[in-house]
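First, the structure itself, so that you have it in front of you.
Excluded from the complex is one protein chain; the other protein chains are retained at their positions.
A and B label the chains in the order they appear, each numbered from 1.
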Amino acid sequence: MQNQFGRDAFALLVTAGVLVWIAPLVISTYTLTVLIVYGMLALSLGLIWGYGGILCFGQAAFFGLGAYTYAIAAINIGESTLPMLLAIIVPFIFAMMLGAMMFYGRLGDVYVGVITLVVTLILYRFINSTAGPQFVLGKARLGGFNGIPGFQTLNVPGNPDSYIWGDGLYYFAAAALVVVLLLVSWLLASPFGRIAVGIRENETRMSLMGYDVAARKTLLFALGAAIAGLAGALFANWAEIVTPSLFSLGQSAEIIIWCIAGGLGTRFGPIIGAAALAYLKFLLGQQTLVDNTVIMGLILVLFVLFLPKGIVPAVVSGWTTLFGRRGAGKATALRRNRAGRGAVSHG
Amino acid sequence: MDLFAVILVEILYSIASLILISAGLAVVFGMMKVINLAHGEFMMLGGYATIVAVNQGVNVFIAMLVIAPITVGLIGLVVERLVIRHLYGRLVDTMLATWGISLLFIGLATMIFGNTTTGISTPISGFSVGTYQINGYNFFIILVAMVLVLGLYIVLKLTRLGLIARGAMQRADMAAALGYSPSRIYMATFFCGAALSGLAGAVLAPLVGLVPTSGGAYIAKAFITVIAGGPSLIAGLASSAGLFGVTSQVFAFSISPMAGEIALLVAAVVLLRLMPQGITGRFFKGKV
Partner (left out) sequence: MIVNRRQLLAGTSALAAAGLVRPAFAAGDTIKVGSILDTSGIFDAYGKPMDMALRLAVKEINAAGGLLGKQLEVIAYDTQSDMALYTQYGQQLTRQDKVDVVHGGILSASREAIRQTMRKTRTPYFYNVLYEGGVCDRNIFINGVTPAQQVEALVPYAMGKSGKKVYILAADYNYGQITARWIQKIVTDNGGEIVGMDFFPLDVADFGATIAKVQTAAPDLVIAPLVGGAHLSFFRQWAAAGMKDKIALASTTLGVGNEHKVLTAEEGDGIMVAYNYSQDLETPANADFKGRWAEEYGDANAIHEIAVSNYQGVHTWAEAVRKAGTTERGALIEAMESGIAIDGPSGRIAVDPKTHHAVLDVHIMEFENQKMKVIETLTQRQPIDTQSVCDLRANPDDNTQYEIQI
């Protein structure tokens, strides 16, 4: 097992290195940075939804929370290292509390969806109504609809004047994504990850086997939130402004679409889905013939109807049919599991 | 005293509008266990249908109460045939597909009607209670909501159609064995649900104006109201709309409209934590 993880990690590092090196030749690093950020955000939902079976309608809440935490802390501290860490920790703790409330209450699928949705709405409404001068945290005005511009952006640790931006930010974000991906791979290969998949498949059975289902789900949920928070902080650095729209339902919707299109239950599916769709949207933004939303909507409907597994599993199973390298049993298991959420187990 | 009356009307109006915006979703969810996330867009289309009809010279009440529901019902029918029927029994997939449909409709409406706020004037003028002025249109909305609840109750409880519908809702296989095609029942239900959404959108359009993205403002509220209501269709709808309507208006009056919105959302979280099956999952069991 460990050995396989080692090989896996090595292959991942090499592929990532090549991709990070080649991509700027095709697309500008400014655009690439945001594609990476979205990839990380999609991965965060892919982890808890694809492997943990937790459908969170409010992943944007943690993304926004991370971005706001970073911005507020950066204004107050004036140096970016601690704010980056806070942007991971704050969403993590927030998700711990929210998750504990939901999972110890044994809420079902749809109810978890509703509660995460409602919490996102509360945050969005709240942040949107903080334009008044009374909403201040330290030196930072929350700014409501205006958002918070002009905070200290990423710098070399300990040296607030040497900024990491442009190409530097791109390489930093790419490295962060690779690290997160490695950690996720390691987590999924560990007993914790395997039990999480077990809980997704049959919660009752796992709890009868003596595992504390609520605690494990809460932790997984919080880990997803932490990754989303990191993505939020990177986004704040890229955009140089944070606005309430980070918390919006539209943002949450997009994350879900990325995961569905890319493929649930895979590590790369959500990332590929996010990067591909965000880039598509970016290209579509340059034409005015057809409204962008129409195309995003069509993509979602068509995927659910015709390719509910998403791109990556479809390609993998196509590969298997053609070259027969993996057992055929997996493909049928896949189809069966598709009933609610998706499914390829980690391999 | 006058003030009390004014606040009371506002609270009733708030409950009525929650019932209106949730009814379509509740029918579809209650009968088919399908959460239609394009519900808000059905409302938006109802609003546009009304405005287009009024601009063509149709009487505003006919436009709102007849044309809009039928138009949107037919659109719903098409959606059901093309998309939803392939996904029955897959709750999450239907949610995602209808989400896609909602985006599609927003985009199409933007292309057709543009992104500018449009609206029509309210057809009923205000009047005074003591020293206060009240929006007369509020009463119309309260009336429509009451007729709606009563109508739903009568159809479901007292007609043969309602009996079949309730039967199919509880045991689709038994209904099928008895010769009622579930496919046709679902189709009819979705038509009704969409028509109700269209009606709600049409009736609210004169008050709040309309942009293609208007639906987004309703879907979350409707979703919360329906889920919090729980399994019984009418009792659930009425009780959760009552609870949320009172909560939000009390906070809206005493603090600000924004506090009202947030209070509603917080109430929903607390409620779902305490009663994960919704209000009627604990009380009023077995009612329609």
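One rule holds for everything that comes next: a contact is a pair of C-beta atoms (placed from the backbone, for glycine too) under 8 Å apart; a residue touches a chain by one contact, two chains touch by 3 or more.
Predicted model only: the values in this text are computed from it and were never measured.
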Inset, instruction - Give me the visible chains that the unshown chain touches, in label order. - result: A, B
Inset, instruction - Have a look at A:G39, A:G66, A:G99 or A:G143 and name the one touching the chain we're not showing. - result: A:G143
Legend entry - Touching residue (missing chain; options B:N55, B:T117, B:T159 or B:S181): B:T117
Legend entry - Full-complex contact with the absent chain, from A:S44, A:T69, A:T116 or A:S129: A:S129
Legend entry - Among B:A217, B:V246 or B:M275, the residue in touch with the chain that has been omitted: B:A217
Inset, instruction - Determine and list the chain B residues touching the chain excluded from the picture. - result: 3, 6-7, 10, 13-14, 110, 114-119, 121-122, 124-128, 131-138, 206-209, 211, 213-214, 217, 249, 252-253, 256-258, 260
Inset, instruction - Could you please point out the chain A residues that touch the chain left off the display? - result: 30, 125, 128-129, 131-133, 143-147, 149-150, 239-241, 243, 245-246, 282, 285-289
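Definition applied: only the chains that are shown with their structure count from here on.
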Legend entry - In the complex with chain A, residue positions of chain B that touch it: 35, 83, 86-87, 89-93, 95-97, 99-108, 110-111, 216, 220, 223-224, 227, 258, 261-262, 265-266, 268-269, 272-273, 276
Legend entry - Contact set on chain A toward chain B in their complex: 55, 101-102, 105-111, 113-115, 117-119, 121-122, 125-126, 129, 249-250, 253, 256-257, 260, 290-305, 308, 339-341
